[in-house]
Every structure is written in C-alpha cells, then in structure tokens.
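A single protein chain has been omitted from the complex, and every remaining protein chain is retained in its original position.
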Amino acid sequence: MPLVKGGKITTDPLVHVADEADIPGEGAILISAARFLEDAEALSLRAGRTAVIWPNNRDVDDLVPYLGRLAAVALVFPTFRDGRAYSQARLLRERHGFKGELRATGQVLRDQFIFMLRAGFDAFEVKKDSDAEAFAATVKRYSVFYQPTGDGRITALHRRMQLRHSESAGQ
Amino acid sequence: MYAYDELDRTLINERVTEFRDQVKRRLSGELTEDEFKMLRLQNGVYLQLHAYMFRVAIPYGTLSSKQLRALAHVARRYDRGYGHFTTRQNIQFNWIKLAELPDALADLAEVGIHAMQTSGNNTRNVTSDQWAGVAPGEVEDPRIWSELLRQYTTLHPEFSFLPRKFKFAITASDHDRAAIKVHDIGLRLYRNEAGETGFEVLVGGGLGRTPFIGKTIKPFVHGHDLLSYVEAILRVYNQYGRRDNIYKARIKILVHELGIEKFAKEVEEEWLQMRDSALAIDDSVIEDIRSRFSYPAYEKLPHMPEELKKAAHDPHFEAWRKNSVAPHKVTGYSIVTLSLKPVGGPPGDATADQMDAIADLADKYSFGEIRVGHEQNLALPHVARRDLPVLWKALDRIGVATPNVNLVSDIIACPGLDYCSLANARSIPIAQELTRRFANHETANMIGRLHVNISGCINACGHHHVGHIGILGVEKNGEEFYQITIGGRADEKAEVGTLIGPAVPYGEVADVVEDIVEAYLALRARPDELFIDTVKRLGVEPFKERVYATR
Partner (left out) sequence: MTSPLEQKKIRITGPSMVTANRTWDGVVIYRTARQGWSADLSDAAIVRTSDEARALLAESIADDVGAIGAYIAPVEIKDSGKIKPGNLREHIRSEGVTIDLPVPA
C-alpha cells in the first residue's frame, strides 16, 4: 500500500509494530493507541521516535499530552464513508497545534484527498496504486474553497472582500 | 436573486469536471459501485425502480427565468420532458442516464445550477420560506443567511461524511412556511431587544421512522456567531452520531438519547473554544452577500388598479385571485402561487413546455424570478396587481391556475412506488383520485384550508407526519395498505399527527378521506373553524368513529 507524502509516493519511514510483537530499541515505529497508552511516557520518549494509530471512536484528548513528542499520529477511516477522522484531524491541527505528520489510514481513496488535506492530513496510506499515482493531479481539482480550515487557504468570501477593497482602493 | 460570481461559477465547474472523471472511472470499472455510490449521491444521483433519478438543487427555492429554462432543457434533452418539484425546494428528473449526467450538469453549470449535496450523508439544500424577501412583516430576507450557510456547508471537508443526511431550514416570519421545527437544524431569524439580528436555533427535528419536533438548543445566537455555532453542532454530531444503525443515525436520535440539556452543553463546550475563530462573521461579509441579492425596482403602484376593478366581475378570475394571490410587502404588488396540483394530475410535476412558459411569464410579470415551495407549488414573487388579470389568463392556459392552493386537493405527495425503490406503496394515484373527489372548487372552499400529505413509505418524503391528514403507504401480504393520521402540522405550532385506526386498503383511501372531511363538516363549531382546529378541539375519537363505523 503506497504511502504518499509531500505529494508523491515515498517509502514509509515508520515500521508498523503489531500489538503482540516486541518494540524495537531503535527506529521509528507505528503502534496502536492501546499499546501506547500502556506505557505512554516511556514510549513517547523513545529516541527512535514513536507514532500512534488513534481509533476514530475515541476522543483525541487522551493523546494530547504527548503530541509534542510523537513522530506522527495516524487516524483511521474504517470505510471512506466514516468521516469521524476529519474532525479528529482538525482538532489535532487547529486546536492542539499538532505539527508532526498526520497520516490517513484505512480506506483512503482518491476522491477524498482534498478533504483530507484541508482537514490537516499530510500523509496518506493510499489503498490503490492508481490513486497514489494520481495524487498530485487530483489535489489540483479545486481552486475555490468556501469555508476556512487550518490549511491557510483563503476562502471565497475573503477573496471577494479583498477584490472589493482593491477595487475601491484603486479608485 | 443571488448573483453567482466568478468564484461560485468556478467551483461549480470544478465539481462538474470531477464528477465527469468519477463517472468515467465507474463505467471503466476502476471504481466499484461500493466506492462510487456515495460519490454519485453527493451529486444527487439515485438509483430508482426503473432508472436513475437526478435531484438538482434550487438553493432556498429561488430561480431566475434563465435557470428555469435550463431545467426545461434538461427535461427535454436528457429526460422525458418533465420534472418534479420536491418537498425540499429541489427538482427531480426520473429517467436520466448516468453516462449523460456530466453533460446535463455542464449544461446546468452555465446558469449557475448544480446538484451538489442534494443527497448523501452531508448537509443538504438550505431551504427557506418561498415568500422570502417579499412577505409582509418579515424581519429581513432569510435567504441572505441561507446563502451564507449554503457556501459554508458546500464541500465542507470535515462534514462531507456525516453519520447521515443533515437538513437546515430558515424562517424570518411569524408564520413558518419553511417547517423549521422538523429539520435537523431549524433557524428562526429575529431581532432581540437590543435590536441585534440573530437566531433561535432548534435541533433534532425530523420525520421518517421516528418523527421528532425540534427542540430549542439556544434561544439567541447572534448573527456573527451563526457559522461557528453551526460548526460546533456539526462537529458534535459528526463525532458522536450513531453509525451502527442507519435508522438511528440522524441527529434527532443523538439529541433524544443524550437529552437536549446534555447535548446543548456538549455543543456549548465545543463552541466556546472556537467562537472567535475565522468563522466569526463580519458585518462586511453579510453586506457583501446582501449586495449580491438583487431586488426589483418596484414602481409606485395603486393597491386597486383599474385592471383589477374591471376583472372583478369574472367569477373564475375572482375565485383564483382569492385563492392564489397573497399580499406583498410593497403596495400595488402581490405574490402569486402557481398550483402544480391540477385535477387528476401527479402533484408537483411540470412539463418542459410549462417551465418555459412560466419562465416567459416571470420575465414579463415577476422581474424574471420564480420561487419553489416545499408544498410542491411554484410562485411568482413580484407581480404588479394591475397585471393579475392578464397573468391569470396566461397561467390558466398552461394549466397552473387551479384555484386550490392550501385546500384539500393541494396535496403534497412523494413519488411513491411508481418511481421509488424505497416505497411500499403508490402515492401518486391516491393523490390523483383525491383531486378528482374534491374537484369542485366551491366544495373545496367550503372545507377550507386542509393539508393532505402522502408518503409511500416510512421515510416520509411526503411529510405525512405533519399533514392535517397524513397518509402513509405500508405493505400487508403483498398488498398496498395505508395508515391514516390526522392533526399534524408543519408550521410554528408543529405537531406530529395521530393514527386514527388500522390501515386501509388502496381502494378505500379516498373514501376514508371523504369520511374524515364529512366528519369535520358535521363537527366544526363554525364555518371558519379550520379542520386542524376542530381536530385539536375534539381529538381523533369522533373521526375514528366515523371512519371505522362500517369498516
């Protein structure tokens, strides 16, 4: 399953470690929330860096104390129709100021890339190769956005206000 | 009417391009139906019994004549020459081909029409009062706020995959023509004692399997805070709405299960953290939207022009005028309702020819503007009273001047089993028969205001729960049966109707309705006591007795 980051397919720097497997001494790992919370302090301070998969039916509040020390947070779309991770992503980015990698996992398909980017995701475990290859083209589909999110894009409403001000300023 | 600018048009065109690509990938097999279904729903494309159905958005029920002609064009070019206006102010085409949909959407995009989010688990058309902007006594035009909400909710990245569909309605009049109390979020616009514009916000109203009347979550939300407050509600719903059972996934269930106080508290906690964010609405933003709504340059006209005095001798004209013409906030003007409920016809349908003719009449007599109401009729909102006689003749010629607005034959009905794959029973033939039974205008007038609503299944697209007389199609042993309720209403005194007895078979429904009407006529305290008030006064027992005496 290709990982897309920075708009292109890259190798995954994180190693998924199953719940029953041993945690390696070094190297960046991705572990489940349950595993992480058993020993959160220690795991968050691992030199190799730790990333956590957070389930979509649990408040992100419990993860917030550790955000500054995590390599990445992975959120889950069990099906693409289950949109809870969009709210989680925005809260992590916009309310809690998370600056690390925010990864979309689960049923991640081409037609949701833009929504995910706008919600704050910057890495994608894409289900289909063809979708991963089309990532760069897909995110250019839209140039107009009505509502503000943390992605910094100017909304249509504010573009209009800017145009009006520059029109009247120019008079 | 709201003028789309370059930005709005660009967004619509980008959406059409995206959908064209999605259809291509579906037909090639690159997308499975499981992956495609939600995408097509988000563009208003349903699979129905015999064909796809295409639901086009008519934001807050306002159309320009140019746009109405484009709908007529779609009906002709891509469908079977007619369309159906819905209980959410949208229009549906019943025979569209998936492969041709991108072209139909491209044609509509040229006049600023789209089908974004008319289906799917996202936020739907923000509906409003079809008399918005022209109703006497209105606080201010609610469509300005509807447009603000439309933009905010369109392709919202956080809320495009909610647990279930989400519907907004806004009213700005004492008499609620937008049925806000049976919407997921209902907004009542008013000015508080300090003269500030804001909203009473209601949540958790809805019909369907479990009808609920909306509850007030906050008595006053300042206009500046509308979007941030709505975002707080949607975020709580997105995270906590049930996703395990589609029959329990609407926000009304979440509100019911938490209780309104707890739900309000959750929303308030969320809201307090984001109210002063980028979503705070500046007055300049509201003014910008308001400035792009154009209003007619009304003339100074007399209330009783010569043309009207002369026409008063014609009893047919007078019957229509008294029924279908409502007062306008500007002297000398009127709001004209066009009945799409002809005797024997399917309620809410209009042919392409009718649409073109209405567009021409709108240009001539209504400053090029048409409205769509949730009772499935159209309206011309800016008609000079002096033009009423000549307009009436033209409307009558095209068959949209039946003087039955708000009367027993002005029936609201879903498409039912003739079209819809969700239905248990047919609704249109029931409506047709009822219009024939009550075709006599004098009788219908004598009966007075009486709303009959018919749904072909429990999804309640015909809003039967809130009909004065509600008719619900069910199935018993492979036969069509109908449950009858009475006493529902959708306005500011909204109430769910009460079942009067066991379901009756298809062939008896019209007889039952006649019996109910006869009971009312016998029981009413005065000729001007409305049906709904008689039911309120006496309860369902006397009606039940009458209907089931011989059944």
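Labels for the chains are A and B, by order of writing; each one numbers its residues from 1.
Here, a residue touches a chain if its C-beta (ideal position, glycine included) is under 8 Å from a C-beta of that chain, and two chains touch if they have at least 3 such contacts.
This structure is a prediction, so every number in the text was calculated from the model and none was measured.
*Asks:* Quick one: jot down which shown chains the absent chain touches.
*Replies:* Its contacts among the visible chains are B.
*Asks:* Given the contact definition stated above, which residue among B:Q22, B:S173, B:N424 or B:T534 touches the chain not shown here?
*Replies:* B:N424
*Asks:* Among B:E270, B:D387, B:E480 or B:D515, which one touches the chain that has been omitted from the display?
*Replies:* Checking each option in B:E270, B:D387, B:E480 or B:D515, the one touching the absent chain turns out to be B:E480.
*Asks:* Thinking of the whole complex, not just what is shown, which of B:A352, B:I411, B:L434 or B:I471 touches the missing chain?
*Replies:* Residue touching the chain left out of view: B:A352.
*Asks:* What does the interface between chain B and the hidden chain look like in terms of residue numbers?
*Replies:* That gives, for chain B, the contact residues 26-29, 32-33, 47-52, 80-82, 95-99, 345-346, 349-352, 417-419, 421-426, 428-429, 432, 475, 478, 480.
Heads up, the rule we're going with is that only the chains that are shown with their structure count from here on.
*Asks:* Hey, how far is the Cα centre of chain A from the one of chain B, in Å?
*Replies:* Their C-alpha centroids are separated by 38 Å.
*Asks:* Touching residues of chain A toward chain B in the complex: what are they?
*Replies:* 59, 80-84, 86-88, 90, 95, 109, 111, 114-119, 130, 141-149, 155-157, 159-161, 164
*Asks:* Which residues of chain B touch chain A in the complex?
*Replies:* Residues of chain B touching chain A: 5, 7-8, 10-11, 14, 17-18, 22, 30, 35, 38-39, 121, 151-162, 235, 238-239, 243, 273-274, 277-279, 284-285, 288.
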